[in-house]
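A single protein chain has been removed from this complex, and every other one stays in its place.
Showing subunit A:
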Amino acid sequence: MVAGRQKCLVCLALRRWLRGIVILGICLKRRIEIGILYSRSGSYQLVSDACRMGAMRAIADINADRSSGIELVPVERDPQSNADRYATLCEDIFRTSSARHVVGCVTSWSRKETIPVLEKAGGMLWYACPYEGFEANEHVVYMHACPNQHLVPLMAHVVPRFGANGFLLGSNYIWGWEMNRVARDLIADAGGKVLGERYLRIGETDVSRLIAEIRATRPNFILNNLIGTSSYAFLAAYRDLAAEDVAFSPEACPVISCNLTEGELPAIGESGKGHLSVGPYFAPRPAAFASSFEASAYASVQVMADVLSRDPDAGPAEFSKVFAEQRFSTRLGPIAIDAHSQHATLPVIIGRIADGFFEVVSREDEVAPDPYLSRYDPAKTFGRPRLRVVS
């Protein structure tokens, strides 16, 4: 009886001691500040919010994970979709906190503005959005798709099904300019013609001229590199055009995008139905993440935390070494990050907009990044090159 009582007391003491150790473990988690640089307002707020949501969810999950030895502390700044504020706010994060890693930026314009600050401070940017390629900065980890993971496979899918003549649209900054430049080459390689190329300033919603030109030139597809509210206005007007003329229905002449995700479908509504987009993730039902932006930002924090939990002071050189040796298990699936270009190997999924979600049209797993399109092969992309009349 006494022995049993003693046993119970020992058990109780042991349990309390273990609980104490766990609590102590949580308290002893190393605190690491990380920057969050996403706009909370402005014309591309929906995308920005999706990225921020992914980063914040990952931070919360890592902090709640008792087996993780680190606690991530977000240091947040809001550039309000003003490209000129990203660099100064990134500088502010580095100056006022111990953060050396920043998850942030949506537009390439803002990323390029931020790079000099990162280089000066020895910081790293985790970039969770698709971009136009032709960049490989060792202070940036590119966690979303580059052209061989979005535009090239999307065009390879569209050309044999709809035709090679395209109309190119873009918001008036580097994403639209560079994406359309690559698209011009792809269309030429496919034996098609660029029937028009038009740009709108970011936030512009008057699309009547674009619609009139598309109506007049009758392309086989429209490559949409407009962003935010311009894109929503265009898709709404294009739906009206399709109602007048079936030649502009999604089945005959789709609008194809490399950056359109579920996060924007509520703003687009019925206008998006049937059109195509490409990305590394489309939300299944039920979905862990609402969009590839959210999933990619989540994966960014996961990979960063994985390395920082072992080496809290890791900078670009240390990350590069880890990238050369390790694959990461993320919510995007298992991914590798190319140590030279710091771009992620990703799935390439083409999706068609259905009722508030994307139905998967095709999927290819583990596509290695080729940000400079150095391995691009027209014959492989579009089949046998078409013969052209040489005069």
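Note that in this section a residue touches a chain if its C-beta (ideal position, glycine included) is under 8 Å from a C-beta of that chain, and two chains touch if they have at least 3 such contacts; residues count from 1.
Just so we're on the same page, contacts and distances are computed from a predicted model.
Q: Looking at UniProt, which of "NADH-quinone oxidoreductase subunit NuoH", "Transcriptional antiterminator", "VWFA domain-containing protein" or "Nickel ABC transporter permease subunit NikB" names the chain that isn't shown?
A: UniProt protein name of the non-displayed chain: "Transcriptional antiterminator".
Q: Touch as defined at the start, partner being the missing chain; which of A:R95, A:R201 or A:R375 qualifies?
A: Residue touching the absent chain, from the options given: A:R375.
Q: Return the single residue from A:I32, A:M143 or A:V182 that touches the missing chain.
A: With A:I32, A:M143 or A:V182 as choices, the missing chain is touched by A:V182.
Q: Of A:N137, A:S171, A:S271 or A:Q302, which one is in contact with the hidden chain?
A: A:N137
Q: Under the stated touch rule, tell me which residues of subunit A contact the chain that is not displayed.
A: With respect to the unshown chain, the touching residues of subunit A are 115, 119, 134-139, 181-182, 184-186, 188, 338, 340-342, 370-376.
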